[in-house]
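As you look at this complex, bear in mind that one protein chain is not there, while each of the others sits in place.
Chain naming follows the written order as A and B, and within any one chain the residues start at number 1.
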Amino acid sequence: MTDTSTQTPLLQIRDLSVRFRTDRGHVHAVNGVSYDLMPNETLCIVGESGSGKSVHALSILRLLPEPPAEITSGRIHFDGRELLTASRQTMFDLRGNGIGMVFQNPMSSLNPVLTIGRQITEVLRRHMKMDGRAAHVRAVELLDRVRIPDAASRIHSYPHEFSGGQRQRIMIAIAIACNPRLLIADEATTALDVTTQAEIIQLVRELKDEKSMAVIWITHDLGVVAGIADTVQVMYAGAIVERGPVDAIFNDPRSAYTFGLLNSLPDVSDVHGARTRLRQIDGMPPDLHALPAGDPFAPRNPYATERCFLERPPLRQAEDAEPGHLVAAWYDLRKVTRREAVG
Amino acid sequence: MSVAAFFKNIQGGHVGLFVLTIVVLLAIFAPLVSPDNPVRSDLRGRLAEPTLSLTEMGSAPLGRDQLGRDILSRMIYGSRATLLVALCAVVVGGIVGVTIGMISGFSGGILDRILMRITDIQLAFPLMLLALLMVAAMGANFFNLIVILALTSWTRYARIVRGEVLQLREREFVLSAVAAGASAWRICVRHILPNIMAPIIVVATLELGRVIVMESALSFLGVGMQPPTPSWGRMLAEGRSYVSRAWWLAAFPGLGIMLVVLSINLIGDWLRDVFDPKR
Partner (left out) sequence: MPGPSPLLDVRNLVKRYESAPREAPPAVDDVSFHVNAGETLGLVGESGSGKSTIGRAICMLSPPNSGSIVFEGREISRSSQNELQKVRQRMQIVFQDPFSALNPRMRVGEFVAEPLVIHGRYRNRSERRDVVAEQFRLVGLDPDAMGRYPHQFSGGQRQRICIARALILGPSMIVADEPIAALDVSIQAQIVNLLADLQERTKVSYIFISHDLRMVQHICHRVAVLYRGRIVELANVVDLYSNPLHPYTQRLLSAVPIPDPARERARQRSLGPLSFGNEGSLIEAREGHFVRLPSLP
């Protein structure tokens, strides 16, 4: 990545909060999320179910059903436009050619009764104002680009005639059809086999460089993150708990949650040391109906201080860390883990 | 709780339950609550208009029919036959239909195919024609009417139950019961049945409404409840010829049927929610 400090961000999110109305009151899914995304940057957002990672992405595209969802505060600035106050038409145009999105389950995103050619050309005709012939040629090119073999004839096939991995490739073809400046992939490889996942990741990496897109990759798999991220952002209970360059996050985590996640993975490099206990994070994610006043991770955090239970820590520059390495914590993880190592 | 809050918390099901309870109580205590003998005719009061004032023949707030019988009393007594027949028909049809649907869905194979073909044939047969034929063959009495109505009813349960069972059979908690060595009976009763109660109840309420209408239709055609036993359907049928001169003959039984069917459907919706353990 080039020096980002002089560029203007492609996407700016400020203080975004989203909640859902339910029978039991409000679910606070996203709570005051702020960050910048630079052009051509790959941002990985890591979190578990209920962390708000998908909800916040859907609110960028205004794809959340409102109600029950409700964006209670925030600004989302994309490429010179404010999205939260944008008209339906603006959002519609933007979903086509500003931001492309790929979801976990390609089968539910594709229309089963239309050929994939029809589904790709429709996007091209509507958003790029292409005529039928040009759209067809372009669609074949796109399918070829995402490595669907024999694209010219497969374009007449229906979604069920493709494998899961191929369907996800088709979704990517549709998402990049109008040369978006941002691609959002929400658990796009979670349902796929590991070899297929590796191929899709490789493909997205190539496309990103080719098209100078920024990518927001949402996943729970830290292995995938290590492979593609420039910047990593860890979310918990609807808030960012840590954010920074990928190497800093993996090698020098400052949030106990990030640290716990990394530690809970089996160590694959140690082929002879199998069958040790994993270092698990105890407890369960918090109830989003009633978030505690303090750090929501505090009850599961062995390093939590008294202040963690009382007051929510702000996201701020971590001490003695790379610039841009932010953490929301009252404790200093380096000190407590060092003490642990000595003791 | 304030009055406003009370009304805010009322659900359709509560209203339905309230109305149905009143109707059922009236039916049970018919001899006590009806102002008149339902079969006593008095030609002096022929087609008397609904009125709240007392005449020499007694009160008739809903008017009198073509033989001068009190419509309110006839409706109260008529609800007995209508509700009892409908309820029995729905329960019998339900038991038969659920059993057949479960066997069909759970056993699969040839038995499933045979049972479903029978169901298809039954569904394809025009119900009204079937009912008329059966009445012609078996005669019209209370018991036969229940059998006929149940026969037109079980297929709907069977179809829906079979579909649900086919889905549930692949669910992992059912597989886990198989792996634990549970008998087919235990799996059906403990694991499948409780999970298909919601659709069964919905079908049952819809069927209850439909069966009441059908009983009325049969009575309307003269093959349902036989005179002099009053039923709402027969009252509706008899009132038909007078509808231009005396609207109340047909209007009140019709209104009664509508009210009861609506109440039952409201209760059905409400029960479905109540049975959902997530609430």
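A few remarks follow.
Throughout what follows, contacts are C-beta pairs under 8 Å (C-beta built on N, C-alpha and C of every residue); 3 or more make two chains touch, one makes a residue touch a chain.
Values in this document were obtained by computation on a predicted structure and should not be read as measured data.
Taking the complete complex into account, B:P194 is the one of B:P61, B:P126, B:G139 or B:P194 that touches the chain left out. Set against the missing chain, the residues B:M138, B:L175 or B:M258 yield one that touches it, B:L175. Across A:S17, A:Q168, A:Q197 or A:Q233, the residue that sits in touch with the chain not pictured is A:Q197. Although one chain is hidden here, its contacts on chain B can still be listed: residues 171-173, 175-183, 186, 190-191, 194-195, 197, 277-278.
Seen across the whole complex, the unshown chain contacts chain A at 48-49, 164, 193-199, 201-202, 220-227, 229, 246-247, 250, 260-262, 264-266, 268-269, 271-272, 274-275, 277-282, 284-285.
The rule is short, and it goes like this: only the chains that are shown with their structure count from here on.
Remark: chain A and chain B have CA centroids separated by 54 Å (rounded to whole angstrom).
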